[in-house]
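My structure is below; once you've seen it, I'll send some questions.
Removed: one protein chain of the complex. Kept in place: all other protein chains.
Note that the chains are named A and B in the order they appear, and that numbering of residues resets to 1 at the start of each chain.
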């Protein structure tokens, strides 16, 4: 039976620069914010252990630099944004998006002191409403033109939630075709308790699972195809469940970036994509089913008695919303999964096993000087990248076709 | 002067399996819940550092197994209880009360994978409305038939409270005959500031103190007899204070189990026992005087100024309820008492000193292969165990009699 060893687990857990996994993760572009929300004030973000300040200067450019002022280490997120950069709220030092210091108030006019000051600054690209950064060595690869970001149609962006756990627990949740039957039996009762037929394959961008579920109606089987795009984008079809009207044309999909805040906290960015040739429409607000905070702390010994009620109702309720269902279950594992004490099935957990081995393999490729999986440097390969992730109800004939073609 | 050494203190502090004290504590039965409250949902408990899920299967059996699913370590307390066991909310693995895995959804029907999966499961017994477990080596001793659990009469069960400190601080509070004069001068003004005459004795089950207080009326002296039943049951008489009407026959008593959650957190289970031949009755709800949460954090430097009031009223109020009085005072010691810097009086702290020495002695007996104090394996000795713990107001003659007979 496959067990992730303690040593492998330690490698997978690291996110900081200078570690194998931390350096590997820095070879990819990561989302850090939403273009529409970033206006004239700075905000604080943290990615892979690095506290950063994100701001749009008054010329319109988006910038991401060290959060702590190089002078006396006050947090620049309290500062004032101007056309050239951001002024620290403490002593007014002016830092620009390249990490240069442009002004030190109180210094003599001819002082060259400011030229000795420099902080980390990361490149930014905006795409499809998201703000991406690249924190690795230059030259940076291309930012992938995934169809859910650049394709014709509607894209709804939101934060899916915050997790008090290692980012990999969230990514693995995506590559896990059985859990919807149990974790989401509340939100999606039509597939509750069903056992899927599974297939896993490595792709150019990462991994895919394909799962068929007989939901009682043989001619109306549930088909889910879910991709992992390296290193941490989960792309599936649950966004289609909130549509009404006839769906046709290209299926809807939902992509989720699990961004490591640090080793035990994560933030999930989500894009729901409804292609232009799909005539269905969302019921009400497409964000209606979005994330709500989990109660904190939600699992505690004898928690039910802590509210002073002599005879409380014991047990835990998981609200039937799939973001909360996932969030509560994944956090219940703890800050970092005790992988050495897992029991992974070679059948149902094949995707998890492939994924962990793939990370470890791709780290070695990176260390050998190669680009790891999913890195794109040829713009011809980046016109638009179609990801066929979705959930559909298919007939027996369609199923046979899908199994043949691999969708 | 007796001082508990650093080494002895370290032994006393441990609660985890594999440590001398942790193994010693596991030789006894411990309460983990109330029979009446445990219905059709699982709940999370934690005892001596072990996170466990407690559930009543739909056949009626009570079960206690590892809280984290052996598959991917999600907490089973979010799962669904059925007749055979509990299904994990993550992937539907079905675990029974023996710690066996009965079903792995998605595995082929003829797969033997599930037979390789096994988790810790602890035996359960229900008695007098409480659910007890035994976490030590087999064969388990008998669960003691204390009169306050099996005797004729009324037994009121409740959680007394939660403490943010080592369990021994709570147990020692029971064996401490002086503190009621000061800690409970608010709740019980009739004995406020009185100095008792004390006696301590080792018993078959543990220790007892006997304290006489002249409360101003020589013919109406206050007599308290309080037992420590190994390893952590405190049994006294304060439950009688909330009765009205004439008390006669067997006196009322109150037993408190201090259950170690971990090294710095404890939960107190409490049984108030009114024997059937005692005609008095509780004023209103017998739980009226029960635990209320302590304000958190309740002691903090310059706390009174933190609410912005320019001239606050300084100081701390301890509400006159004995659960809160005990709870606040015991927590004020800190997570673990700095025993090396105590000053124990050979007179008033004789019980504390005897108790600590007794634990250390009984650990050695256990290590030598013997049963430690209070372990019962002969069912003849377990018909019913009468504990003469109570508080009474006695005449001078009764006092002389009590001193002679040892109650």
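Everything that follows uses one rule, which is that a residue touches a chain if its C-beta (ideal position, glycine included) is under 8 Å from a C-beta of that chain, and two chains touch if they have at least 3 such contacts.
All of these numbers come straight from a predicted model, not from anything done at the bench.
Engineer: Looking beyond the chains shown, say which of A:104, A:192, A:280 or A:376 touches the absent one.
Structural biologist: The one listed residue touching the chain not shown is A:104.
Engineer: Of the residues B:110, B:338 or B:378, which one touches the chain left out of the display?
Structural biologist: Of all options in B:110, B:338 or B:378, contact with the hidden chain holds for B:338.
Engineer: Can you say which of A:77, A:124 or A:328 touches the chain missing from this structure?
Structural biologist: Within the whole complex, the residue contacting the unshown chain is A:77.
Engineer: Touching the absent chain: which residues on chain A qualify?
Structural biologist: Within chain A, the residues that touch the unshown chain are 33-34, 36-39, 41-46, 51, 68, 70-75, 77-78, 87-92, 104-108, 111, 113, 116-117, 158-159, 162, 261, 265, 267, 287, 290-293.
Engineer: Contact with the hidden chain only, please: which chain B residues?
Structural biologist: Touch with the absent chain occurs at residues 1, 172, 176-179, 181-183, 193, 195-196, 198, 299-306, 308, 310-316, 318, 325, 328-330, 332-334, 337-338, 341-349, 352.
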